[in-house]
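Missing here is one protein chain; the remaining ones are kept as they sit in the complex.
The chains carry the letters A and B, assigned in the order they are written, with residues numbered from 1 in each.
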Amino acid sequence: MAQSAGDRRRINGPEESFSPVFDDDEEDIKLKTQRSRAAGDIRPIFLQPGLISQANGSAYIETDKTKIACAVYGPRQTKTTTYSEKGRLNVEVKFTPFSCMRRRAPIRDAEDRSLAVSIHQAIVSSIRLELFPKSTIDVFITIIENDGIEGCIASASVAASTALADAGIEMLGLVSACSAAIVGDDIHLDPSEAEARASSGTVILACMPALDNVTSVWQSGHMTADMALKCMERCHERCIDIHSIVAQSLLEHRTAA
Amino acid sequence: MSSSSITKPSAADDTLRAQIFQRLHPRVYLERFTAEKFRPDGRTFDEWRKVSVNVGSISTADGSALVRMGDTTVVCGVKAEVAEPDLDLPEQGFLVPNLDLPAICSPKFKPGPPTEEAQVLSDRLNEALVTSGVLSLSSLCIHPGKAVWTLYVDSTCINYDGNAFDATLLAMLAALRNTTLPKATYDEETGRTTCSRKNRSPLQLERHFASTSFGVLETSHVLSDPTAFEEPLMDVALTVIVDDHGQLISTNESGAGISQETLLQCISRAKERASQLQRLL
């Protein structure tokens, strides 16, 4: 899309440019909504802690097309002068310009912030922030490729929790997260972008399976309360599986190091 | 921190003490190594770090590459968009390379607008791609005066361990090689450009080249492919770009001066390296 003209801090292209228009867009969308796995299956997860050597802790997560890198810096000194008894958790999300079907101009937009807020919500209650007075823990997330915002939030929350564990930050438990979309009358777990767009409602659930509690619920679209609960229960089941993947990958990383 | 165990030093304490020394006196720390003809990561002066290139893994981009040079990791994605050409250059497309050094890649960067370093690197990358003529811009023309392709070559550094320039240029070139453009037709009546999803063709790259960076310490020690720790301690930073026929494209030097002899030596090392890197692509 159009770029902020005259940004001297970047190399600028023409004043306006547009995403190419294809002759068969509709067919393409139809093709992408077709689901190749069962409704209750999530995309396979590849999770690798510790890839970013400069950070205190890091994780890279890949679920099919979605690719997300996450790094944790800190706990480090909070820059503001006011005293805070508890540590501060700062989550920043950045999309690479090539992460979506349409190019994203490299400026912070509303979506970055709302993603950061929901990831913050998912992980904040797992961290023992009372142990880090006057400090900030920075969690930086770069979305390299995005195939569905719901999946991104869930995967990024998992990656963030893994990176926090990799950084040796004390937590009450590991956070796993899973998303669901209602397509017709079915519940499709871990929807892709096309699936989420075709759905009437979505749910993202984050929880700490080891403690059997819920840290975040994020529902949009419309559905009955019963359906929402059903989605949450299905997500919760998958979160238990995801939890063991996270634990396994951290264990392997530790023994390898 | 380690005061309690001074009497009985263990291996862990030694590492910690070395780390503290490195933080407090980086220059002396480095000099202790260079005196022994070695570098902190165990390399000799003219040793390169391992490079790996992975192309085409990002489906939302028209071409992409991931380059790891030692621990430095750069992802590059090419996005093609349609734009109106400049009035005075009706047949020329646009090539827009940018490098982002986000807060994720190193503790020295903070979230926010591009840092000075990112701006300088983006500028140098742009110059390298433009002056070398990697791609003829007229090959990006869809319809003269009406529609041309704009290639946004965006790179993001995921892990910054020095020599981001070489890694990024390599990633950009690999991504451009990997890029395919859909066949586009401009409809003169509606003024719209439509593309075919099935019919895609690769870019016609005119030239293959690679850059090689060196750091010079005390005029005599030439360290190739410096890390993030070594980079700020160098007296001179030198980058040499040569093409696959061994022809020199450009050199870029900053800091104190270097002798002609060193320069020539670096150029010949760069040719060696360039042909190595070409084989990776």
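Simple rule for what comes next: a residue touches a chain if its C-beta (ideal position, glycine included) is under 8 Å from a C-beta of that chain, and two chains touch if they have at least 3 such contacts.
Please note the rule applied: contacts and distances are computed from a predicted model.
Asks: Would you kindly match the missing chain to its UniProt protein name, picking from "Ribosomal RNA-processing protein 42", "phenylalanine--tRNA ligase", "GPI transamidase subunit PIG-U" or "Vacuolar protein-sorting-associated protein 36"?
Replies: The chain we cannot see is recorded in UniProt as "Ribosomal RNA-processing protein 42".
Asks: Which of the visible chains would the unseen chain be in contact with across the whole complex?
Replies: Taking every chain of the complex into account, the missing one touches A.
Asks: Which listed residue, A:Gly74, A:Pro97 or A:Gly201, touches the chain dropped from view?
Replies: Only one of A:Gly74, A:Pro97 or A:Gly201 touches the chain omitted from view, namely A:Gly201.
Asks: Pick from A:Ala105, A:Val214 or A:Ala247: which residue touches the chain that isn't shown?
Replies: Among A:Ala105, A:Val214 or A:Ala247, only A:Val214 touches the chain that is not shown.
Asks: Which parts of subunit A face the unshown chain closely enough to count as touching?
Replies: Interface with the chain not displayed, on the subunit A side: 110, 113-114, 117, 121, 124-125, 200-201, 203, 208, 211-225, 228-229, 232-233, 236.
What we mean here is this: only the chains that are shown with their structure count from here on.
Asks: Please report how many Å separate the Cα centroid of subunit A from that of subunit B, as a whole number.
Replies: Chain centroid spacing, subunit A to subunit B, equals 28 Å.
Asks: Considering only the defined contacts, which subunit B positions touch subunit A in the complex?
Replies: 57-61, 64, 71, 73, 75, 77-86, 94, 96-98, 100, 102-107, 111, 113-114, 118-119, 122-123, 126, 150, 152, 154, 156, 158-161, 182, 184, 192-197, 228
Asks: So in the complex, which bits of subunit A are touching subunit B?
Replies: 1, 9-14, 16-24, 28, 51-55, 65, 67, 69-71, 73, 76, 92, 94, 96-101, 103, 106, 138, 140-142, 144-147
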